[in-house]
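A single protein chain has been omitted from the complex, and every remaining protein chain is retained in its original position.
Chain lettering (A, B and C) follows the sequence in which the chains are written, and residue indices restart at 1 in each chain.
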Amino acid sequence: MNHTAHTIEKAVKEIADEMRERADRGEVAHYIPELARVDPKHFGIVVIDDHGHVACGGDADMPFSIQSVSKVFTLTLALGRYGDRLWQRVGREPSGSAFNSIVQLEYEKGIPRNPFINAGAIAVTDMILSGHQPREALGEILRFMRFLANDHSVTIDEAVAASEQRTGFRNIALANYMKSFGVIENPADLTLGVYFHQCAIAMSCRQLATAGRYLAHNGRNPETGMSVVHPERARRINAVMLTCGHYDGSGEFAYRVGLPGKSGVGGGILAIAPGKASIAVWSPGLDANGNSHLGRIALEALTKKLGWSIFGV
Amino acid sequence: MNHTAHTIEKAVKEIADEMRERADRGEVAHYIPELARVDPKHFGIVVIDDHGHVACGGDADMPFSIQSVSKVFTLTLALGRYGDRLWQRVGREPSGSAFNSIVQLEYEKGIPRNPFINAGAIAVTDMILSGHQPREALGEILRFMRFLANDHSVTIDEAVAASEQRTGFRNIALANYMKSFGVIENPADLTLGVYFHQCAIAMSCRQLATAGRYLAHNGRNPETGMSVVHPERARRINAVMLTCGHYDGSGEFAYRVGLPGKSGVGGGILAIAPGKASIAVWSPGLDANGNSHLGRIALEALTKKLGWSIFGV
Amino acid sequence: MNHTAHTIEKAVKEIADEMRERADRGEVAHYIPELARVDPKHFGIVVIDDHGHVACGGDADMPFSIQSVSKVFTLTLALGRYGDRLWQRVGREPSGSAFNSIVQLEYEKGIPRNPFINAGAIAVTDMILSGHQPREALGEILRFMRFLANDHSVTIDEAVAASEQRTGFRNIALANYMKSFGVIENPADLTLGVYFHQCAIAMSCRQLATAGRYLAHNGRNPETGMSVVHPERARRINAVMLTCGHYDGSGEFAYRVGLPGKSGVGGGILAIAPGKASIAVWSPGLDANGNSHLGRIALEALTKKLGWSIFGV
Partner (left out) sequence: MNHTAHTIEKAVKEIADEMRERADRGEVAHYIPELARVDPKHFGIVVIDDHGHVACGGDADMPFSIQSVSKVFTLTLALGRYGDRLWQRVGREPSGSAFNSIVQLEYEKGIPRNPFINAGAIAVTDMILSGHQPREALGEILRFMRFLANDHSVTIDEAVAASEQRTGFRNIALANYMKSFGVIENPADLTLGVYFHQCAIAMSCRQLATAGRYLAHNGRNPETGMSVVHPERARRINAVMLTCGHYDGSGEFAYRVGLPGKSGVGGGILAIAPGKASIAVWSPGLDANGNSHLGRIALEALTKKLGWSIFGV
């Protein structure tokens, strides 16, 4: 273990210890009944540096519902298939509104603002589905996640998927609203079926941090050398994560943490320190914008300790 | 001149040459009559690296109206006086709408989304004005700009200021609207008087790039060693520039250029490569979002040539 | 035939003649494929006065899809069952926006502005459905229409209903969006099934004018003496028709025609001259707000000729 790895380990350990003690834990997402049962006491963190050294803290190996963190990977998949044509159907500007806002869709003729709000992610999933059966599309997504996480045990939590399918009325509304503008090509219920399952993928911080390594290292996994995307594309996905990755809390995350990141209502956040590390944190309690409360605080502490903000040395 | 400086010089020269030839130049802002007269053929670029080496191209020494680029510096000034209390009056989230939108103000009770849209910048100027005469406040802003640019010839273009004062109805509306919520403390016309003059500051790319150096180097000018702001504050201003610096084109700028930056309708852009350089470009023609058309293209080419994106090595 | 009846007959005949000749006929609704096939040349008008005298012109007996005109009758039905509790789920203010806007729902937590925009009518149908099978609810609506029209041949055009069910994505979005707020109680597809069928009821101008007579005469049919609703309720339904009956063209209709009325995208309009007559017109071509173009013009001519505006003798 080199000097840097040691510093990272120390920081991760301190943060995990501090987070364990904190009383303010946010509120667990209650609108997906299955997620509402998760214990808010959990906290996990994993940092994987450029040499592949893994620093863990807390519940680093406990799987959680990655939810919207999956949007980073489906965007990567869809860009691989469609290239820049993808941007004809989804914008890449921050929305200035909540993750499930439908107002913007009416004003902008069904084109979602970016691929990381719900509407945009549903549109991206619809593109992945086109020309396939839902089962195939979902299989492709799951295989991609296992490949990136380098772990074939990654799986879908069917109870969570079923819970969302029963209660995800706002997502059904978003999909049908886009369909009325022709932005969704497949039957809305099929697209949503894939979408709800992709959100229900369960991963641990270790798996998630592993999966994100290509974004930290110019599009390829530095250990295997395997290329996932072109370097420019990796940079651009990071840029979209920075401006749009935390819904209407994206500015706040950039301001406090200073790293590209993507959160999910399951309480997970994937953050990328370009050239340095891939980071996953998990704490189920959310803040008012639907982002992990302690997750953000932990990442702020981490970048401060390690001087990893992309906005200054 | 060291190796890096040489590489920068070459890139700057190539870009200036290429920009001179391009036919697509955007459209000069016409809503401020005085700005509408500027020749769209101008193009200037200056890059100042961490050693203070200056690479110039095109109209690098021709002064232009910095307009909204001034917002970066008034934010810096106001943060110096008010600290984080400033954020009680202005948010730091991207707005998802045009630079002069008033809709968000109605929904959010007069609190502007961020200090880089017009409403937010007017609120910041109002804070600088409080406790002072307009003339004093303006003097303070101008002295700060001269200090940062290390050039006492920086001045205000009174014709531009007068032109805005005569025609800036939307800014008058924004200021009075905020005043109805108590967000503006001073008489709106006094605040606007200072605001219109601050926007009418005329600077060259050389002066602007010099003025921005503290943002590239942890809050201090690396040559003089003079500290302007705390390192953390410099990083955070960069973060707000990244997410909010180009109005409703902020996502696009992050995606294509990958640097924090702030544009003005005069056609100038200040961009920061943290740890590496302060950059100013100027080309008066604007794109649909009110940002310099060629300015953005030049910066995209520059970061590509030099590998300066903050989103990947 | 008394003097007034004669005057009405003459006016109706003149209007029918004039409308037949006009070249400007608006545009047939194209977003419901089945409706797009209707010949825009049709025009029908029927006026039934307080003595039951029927004055007809044009295609008075040709059935057309009543679409949103059905909302007046489902509102009447639901008020009969729920009384003023109905207004806890639906407002009664003009929306200031298009018939299928979803923006207002987001700002007002899923409560539709009034029962005559699509969202509001879907909420009303949901109330009628509660405690019943869709088939029963639909049967009740159809029986009510036949009773009011005094004609058992009134039926549902299944091809139109099927066409809407296949393509009504925006209504599916509205229903699910309201369901996410708990405003819709039943499974959204069941509520929508009833709604699409109610809109697909086919009636002639004669049947529609007959059905509307209770609104012109204090809640009861003056011929049969049968009471449909309390006089106050009839007045209030008329008031909601006046302020909300023509979507974002309600002000225009009140200004030009001066009668309570409800339009449908099938080109039908039911208008009420309180104390005087029930009126139905039909012309399939629509104006920009989705209201019958010639229908409105014919009604304007009628109220002018007969001095029937409720806004002045």
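The working rule: a contact is a pair of C-beta atoms (placed from the backbone, for glycine too) under 8 Å apart; a residue touches a chain by one contact, two chains touch by 3 or more.
Please read these numbers as outputs of a predicted model, since none were measured by experiment.
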Which displayed chains the unshown chain touches: B, C
Which residue of B:R22, B:H53, B:R170 or B:K305 touches the chain not shown here: B:R170
Which of C:V240, C:I269 or C:L306 contacts the chain that the document leaves out: C:V240
Per the touch definition above, residue among B:N2, B:Q88, B:Q133 or B:S180 touching the missing chain: B:S180
Chain not shown, touching residues in subunit B: 101-103, 105-107, 169-170, 172-177, 179-180, 188
For subunit C, the residues touching the chain missing from this view: 91-97, 104, 113-114, 218-219, 231-232, 234-236, 238-240, 242-244, 248-252, 254-255, 258, 260, 274-275, 304, 309-313
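In this section, only the chains that are shown with their structure count from here on.
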Chain contact graph, described as a line, ring, star, complete graph or other shape: line
Chain whose Cα mean lies nearest the overall Cα mean: A
Farthest chain (mean CA position) relative to subunit A: C
Length of the line joining the C-alpha centres of subunit B and subunit C, rounded to whole Å: 56
Centroid spacing, where centroids are CA-atom means, of subunit A and subunit B in whole angstrom: 32
Separation of subunit A from subunit C, taking each centre as the mean of its C-alpha atoms, in whole Å: 48
Touching two or more other chains - residues of subunit A: none
